[in-house]
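Complex shown without one protein chain; remaining protein chains in place.
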Amino acid sequence: MQETKKNKIINDPIYGFITLERGIVFDLIEHPFFQRLRRITQLGLSYLVYPGAYHTRFHHALGCMFLMEKAILQIRNKEHEISSEEEEALKIAILLHDIGHGPFSHALENSIANNISHEDLSKLFMAKLNKEFDGKLSLAIQIFNNKHSKKFLHQLVSSQLDMDRLDYLKRDSFFTGVTEGNIGTERIINMLNVVNDQLVIEEKGIYSIEKFLIARRLMYWQVYLHKTVVSAENTLIKILKRAKQLIQNGTDIFSSSALKMFLKNNYTADNFIKNDDILEIFSKLDDHDIYSCLKEWANHDDFILSSLSIRILNRKPLKIKTQNEKFLEKEINKLKQKVSEKYNISIDDTNYLVFTGKVSNNAYQYHKTHINILMKNGEIKDITDASDQFNIDALSKTVNKYFLCYPKM
Amino acid sequence: MQETKKNKIINDPIYGFITLERGIVFDLIEHPFFQRLRRITQLGLSYLVYPGAYHTRFHHALGCMFLMEKAILQIRNKEHEISSEEEEALKIAILLHDIGHGPFSHALENSIANNISHEDLSKLFMAKLNKEFDGKLSLAIQIFNNKHSKKFLHQLVSSQLDMDRLDYLKRDSFFTGVTEGNIGTERIINMLNVVNDQLVIEEKGIYSIEKFLIARRLMYWQVYLHKTVVSAENTLIKILKRAKQLIQNGTDIFSSSALKMFLKNNYTADNFIKNDDILEIFSKLDDHDIYSCLKEWANHDDFILSSLSIRILNRKPLKIKTQNEKFLEKEINKLKQKVSEKYNISIDDTNYLVFTGKVSNNAYQYHKTHINILMKNGEIKDITDASDQFNIDALSKTVNKYFLCYPKM
Amino acid sequence: MQETKKNKIINDPIYGFITLERGIVFDLIEHPFFQRLRRITQLGLSYLVYPGAYHTRFHHALGCMFLMEKAILQIRNKEHEISSEEEEALKIAILLHDIGHGPFSHALENSIANNISHEDLSKLFMAKLNKEFDGKLSLAIQIFNNKHSKKFLHQLVSSQLDMDRLDYLKRDSFFTGVTEGNIGTERIINMLNVVNDQLVIEEKGIYSIEKFLIARRLMYWQVYLHKTVVSAENTLIKILKRAKQLIQNGTDIFSSSALKMFLKNNYTADNFIKNDDILEIFSKLDDHDIYSCLKEWANHDDFILSSLSIRILNRKPLKIKTQNEKFLEKEINKLKQKVSEKYNISIDDTNYLVFTGKVSNNAYQYHKTHINILMKNGEIKDITDASDQFNIDALSKTVNKYFLCYPKM
Partner (left out) sequence: MQETKKNKIINDPIYGFITLERGIVFDLIEHPFFQRLRRITQLGLSYLVYPGAYHTRFHHALGCMFLMEKAILQIRNKEHEISSEEEEALKIAILLHDIGHGPFSHALENSIANNISHEDLSKLFMAKLNKEFDGKLSLAIQIFNNKHSKKFLHQLVSSQLDMDRLDYLKRDSFFTGVTEGNIGTERIINMLNVVNDQLVIEEKGIYSIEKFLIARRLMYWQVYLHKTVVSAENTLIKILKRAKQLIQNGTDIFSSSALKMFLKNNYTADNFIKNDDILEIFSKLDDHDIYSCLKEWANHDDFILSSLSIRILNRKPLKIKTQNEKFLEKEINKLKQKVSEKYNISIDDTNYLVFTGKVSNNAYQYHKTHINILMKNGEIKDITDASDQFNIDALSKTVNKYFLCYPKM
């Protein structure tokens, strides 16, 4: 059919139809680096708690791009210029903002490679693609890195109200079925404006912003930091660590060839920069590498590797306790002692089965960037000042919770 | 069909199907007092701003009853007894909790009759129905009036988390299209429990409660107290007042016969109690009485009556300004002076066209009743203490806004 | 706020936000003729069965206009020209296509005035508005009347796949809660194209069209022609007829002044054309005129007028039987005899309480206009040929059902 030569329509259960026009954006989506995101779940192991939450980074990136188009339309309607080159660059930047994610997204962010964030990896991927596409991503990269003179363009890609957050809260709420996390994406975008090169929200949108911040907080505690998810994901980290230990000590373990490279070597940011091949190998990784290993490792002789793998596969997470203060060494050591005896493993090895950590949540990161409200009288206020009640102020405090994981005994 | 003898299914765009079993609840729904609620909109004149918001008190009452059934089920599952008599009484009580509403619900609450709230009228209606139904509503009335020894039964009907609020927030959000007001009704009901004869929410439901309070606040400012709605509803009050003034001064004005009784006489609670007929006449009133008058009054000789009526009919509301402090007499008087000159009316009559008022909103009425959270350790805490951030505390403060209405000049 | 000078945003629970730009379309919406549609329900008395179905002609007209904008965008994307004048005209034409509806829409279409359809009245209103707006509606009227050389423009306004149908099926399904009537509006619009100046659907959209036709049929039987609705609406027609009979015979009955004119006079199309005032008076009518009369008539001495009015008010519809063949005179007469005796009324008057009629439904009106499918090979086929199964053919047959209404005895 004639029109399929010009564009492609993708069904999104959330927004309806997403239309992709032929061109560089289309070609980037077709690229193996991007197609790979189809195999990386957005929410790591959250589907162990929310069985609908299998949506992928691929889907999220398309959703962000869709919202970016809406935002551009609104801002232009309010008579701020965005050139067609800038439009394309914005779409590329948001499309690729998460391309550096590896298996299980955030869950394994520092377990596969060391000291390199997914943002850094996104930048490396963009640079590589920019070469491949003859420099056509340069403007997008400039915006992504906040080097463009129009600051508000970067804010559309990365800020407290960027298209990333607007999409992921809505999408995660939808697929988990936690309807309370749903936000007024459309209304927020309608309220976007630009003043002094800063993205602002018009006063009429205050309640939508309050709602957005509350929903974000709710999603953190109810989904992203759900106790069972925290336990499962930290267990997965331990599994990777054990696998590295074993393989680096010469024990043979099953692995895909790409993952094996990362298990054998403790690659850091430096390695990625010096050796281009490492990014290429990283680009082969996705959730399947991990899962296929877990399934083989479940039968491995090493008790720690196998027992933890089985916990993920059969959904038998370690028990988890949370509290507002750090756990006492004494309590932890007592548990380790017990575990050492019960499973007949060294105290050192109990670190794989008994461990603590901290999760934090602040819905509004006041000290990083602001959400600015354009009052009817033309003034600009931070949302915490603009809100007629100071409850938002409380929201901007970081809440820490400490957790302790251990086998049921 | 056989089963239609036993029950009736009603489509609700929100909950799907609502099943009504034959019996007293069914008969009450069929009663003219209740059928009349089909002609009383839930949100007064809000449809001037939200064109989908034509839903009625009838629909809301059915929705409440549906939620009551769910709540009873949950509470019984948690091994608290609710007898089948109590179940029926709870359903009757919630079904009739708003039966005392007159035309345009809250908007005209003190304009048709004086000093008698819709709750008082609901009680009068219930008493009348109780006679008609041979005392079968006695238990429901006892619960409604909080005279039953099981206090939590009353809390299901009237408290900060009663079925009324759970339904109206959800319903008003649905029909206005203000999706951000949507609340997790199902989850909140699942988290209901009873401790020491008090309704409580289990700790896991904290975020849903936070969300509920924020949604409630958002709905207040965005819908219930929307400036255009406030202007229109206060104008309607002025119209009724003017009509009473005219008719009581001997000017003939069009009116339905039921409404005429209320325009001619300033009935108070006392009159209702002494003279049974007044309630009967009140029961004939609904939105149509008001609207049919507005349409005739639009052509009346009296400038104030006609011009205000036209404002409602053709959606030309008075301008409205809001601020956090009272408006200064000086400012108001200046406006009145201008209006007096422009329209050639007495300063006294400008009170119909220039007026001020106050709207208030506190999402959480801490000083009335509490929302109690049942912590995992068995402790009971108020939501403002249980929440890990004290933002809810701010929510519980009353926010007042003052408004000033006047014709555009 | 700045942007409010340029446009206005309206919440629609179905489409989200509908943006209205300032200009003639905006001014038409503000006009009393159009504002009046806020007081005319889309589905007549269907809310007696579906308590959510209070949505109005006003809301429907806005929805149609919203879809028209989407359709224009699609068609332009497929490189068919629609000028900005034509765009405005299309929006006006669809906005006003139903402006001729009177109280309760179709239900009373031939009861208030005689032999004049709502389309004819729409044309009269458009002509009147065209004068008021200095000829700015001429192009819209030309398209509405199918006098424009580009035939596909008219088809967007009126055909088997016009924006009217796409909106009303979706909207009626939404507000009744009959979710099965929901249709793939967005997909159908995406599949629109133009070939040889005819609106066509691209082959990929075949299943959506099948679905649309099935949904339309389902909505007919389940909502529009629901037995209780048919009974209630035909009763309403009888009430109007009785009121006319009484008033024309000199009996005094309550009525709004506008409705009184139509009760006293049997206005026909001719009268409207000759006397401009009649349209003006018609423009004052809405659902409230009828309802306020019903409430007074419920107390009238005339048994027929009062008893039928009470039936509507208290939702006690006449019983209704349906069958595929006409009812036998014998059966009808026997019923009338009984009714005459029971209620002590003349046989003549039993015609108000015992009556028959026919309802028809054909989901696809093959003999009027076609739904054309653009096959991948470029061929154009009627949907009944394009569908791989001939079931659509059956759909295009008219189904008649006969009904008989009578009081329960």
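Should a chain be cited, it is by its letter among A, B and C, assigned in written order, with residues numbered from 1 in that chain.
Going forward, contacts are C-beta pairs under 8 Å (C-beta built on N, C-alpha and C of every residue); 3 or more make two chains touch, one makes a residue touch a chain.
Keep in mind it's a predicted model, so treat the numbers as computed, not measured.
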Displayed chains contacted by the hidden chain, counting the whole assembly: A, B, C
Chain not shown: contacting residue from C:T19, C:Q222, C:Q245 or C:T356: C:Q222
Residue in contact with the excluded chain [from C:I94, C:L153 or C:I214]: C:I214
Among A:T19, A:N145 or A:S256, the residue in touch with the chain that has been omitted: A:S256
Footprint left on subunit A by the chain that the document does not show: 10-14, 16, 30, 32, 35, 38-39, 47-48, 50-52, 54-56, 58-59, 62, 174-178, 254, 256-258, 284, 286-289, 291-292, 295-296, 299, 313-315
Contacts of subunit C with the absent chain, listed as residue ranges: 179-180, 182-184, 187, 207-208, 210-211, 214-215, 217-218, 221-222, 388-395, 397, 399
Interface with the unshown chain - residue positions in subunit B: 1-3, 6, 9, 16-17, 77-78, 186-187, 190, 193, 202-204, 376
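Note that only the chains that are shown with their structure count from here on.
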Per Cα centroids, the chain farthest from subunit A: C
Cα-centroid distance, subunit A relative to subunit C, in whole angstrom: 50
For subunit C, residues that touch 2 or more chains besides their own: 16
